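For this depiction, one protein chain was excluded, whereas all remaining protein chains were kept in their positions.
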Amino acid sequence: MTNPVIFWLIALVVIVSGLMVVLLKNIVHSALFLVVTFVGVSATYVLLQADFLAAVQILVYAGAVSILLVFGVMLTVRGDIKSSNLFNRHKLSGGVVALALFLIVERIILKTEWVLSKNPAPESTVGPIAEAMLTKFVIPFEVAAILLLVAMVGAILLAKGEGKPQ
Amino acid sequence: MLQNYAGVGVFFLIAAIFPLILLATAWLVRPKRPSPEKLSTYECGLETQGPTWVQFKISYFLYALIFVIFDVETVFLYPWAVKFQALTLFAFVEMIIFIGILVIGLWYAWKEGALEWL
Partner (left out) sequence: MELVMSLSIEILTAILATGLLIIGLVTPKDQRRGIGYLTTAGLLGILGATLFMNNVDKTLLDGMYIIDPYSTFFKQLFLLAAILVSVGSYDYIRRLGYNQGEYFSLLVYATLGMMILASAGDLITLYLGLELMTITFFILTAYRKKDAKSSEAGIKYVILGAMSSAVLLYGLSLIYGATGTTVIKDIAAALQQDIQPIMLLGTIFVLVGFGFKISAVPFHMWSPDIYEGAPTPVTGFLAVASKAAGFAAMIRLFIIALPALQSYWVVIVMVLAAFTVLFGNFVAIPQTNIKRLLAYSSIAQAGYLLFGLVAYSALGVAAILFHSILYVFANLGAFIVVIAFGNHTGSDEIKDYSGLARRSPLMAAVMLLSLLSLAGIPPLAGFVSKFYLFTSIIDKGYFWLAFVGIGMSMVSVYYYLVVVKVMYMGEPPEDSEPIKLPVSIQAALYVTMFITVFFGIYPSPLTNVALSVAKAFFPF
């Protein structure tokens, strides 16, 4: 069992940076705080002894997705970058709904008796993932490849300029 | 297993604190005499002309996109490579199909000019 202090510290980082993503007015700052959130989530994976997943989180989310996000921001034209991530008129109602949802989910999570696994954590997490992925989960695995292909084709299709010679 | 990561955690902590200490010391000992010239934005020795937030080329985005997709592919490849010795021929064929599908994607990107810097 790890020290709960470490968990709460990481949780605090994740939540505060997550709030910053939404609350900051400059979308570039939001994007940077999103990276902090990703790294924080990866730290919770380490606490859960899922080291491979933590590495994936860093590699894909903090590494690649955030770059995509920043490039996406670079593509947009905005007069004033300082006010590029604004609230709409439904600030209050949105807050109320979010709070209500949080309270409901929180109540139910605390009321539930969770089943905890009694098995010790595996020494290596990569091996079992490879075995599961290539035997039992073979169909989702191949579908994931097709999904990536479709995503790539679609993104190129939509992002590419018109009337360019092929 | 978790203990192995304690070292990494300490390393990160020190790496985060050390520059802060350096900056704080510099802030403490340096003389403070600001002037408008010093506070202006520095860009290659010239004054900034026009708005700095301009639209960048779409090519950046396309590159990042293809990068993300192959980054995800790496995630799938890694466990396969680790367990390569223990896996069956079936698993090998599966991975060949997986890579094959993504190579078609790369071919598409190439052919459609997503990799060109125009």
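Side notes on the structure shown:
Lettered A and B in written order, each chain numbered from 1.
Going forward, a residue touches a chain if its C-beta (ideal position, glycine included) is under 8 Å from a C-beta of that chain, and two chains touch if they have at least 3 such contacts.
No experiment lies behind these values; they were computed from the predicted model shown.
Considering the whole complex, the residue from B:L87, B:I101 or B:A114 that touches the absent chain is B:I101.
Those residues of chain B that touch the chain absent from the view are 101, 104, 107-108, 111. One chain of the complex is left out; on chain A, the residues touching it are 104-105, 108-109, 111-115, 117, 135-140, 143-144, 146-147, 149-151, 153-154, 157-158, 162, 166.
The definition used in the following text is that only the chains that are shown with their structure count from here on.
Touching chain B in their complex are the following residues of chain A: 2, 46-47, 49, 51-52, 56, 59-60, 63-65, 67-68, 71-72, 74-79, 81, 121, 123, 126-127, 129-131, 133-135, 138, 141-142, 144-146, 148-149, 151-153, 155-157, 159-161, 164, 166. On the chain B side of its complex with chain A, the touching residues are 1-2, 5, 51, 53-56, 58, 60-62, 64-69, 71-76, 78-80, 82-83, 86-87, 90-91, 94-95, 97-98, 101-102, 104-105, 108-109, 111-114, 118.
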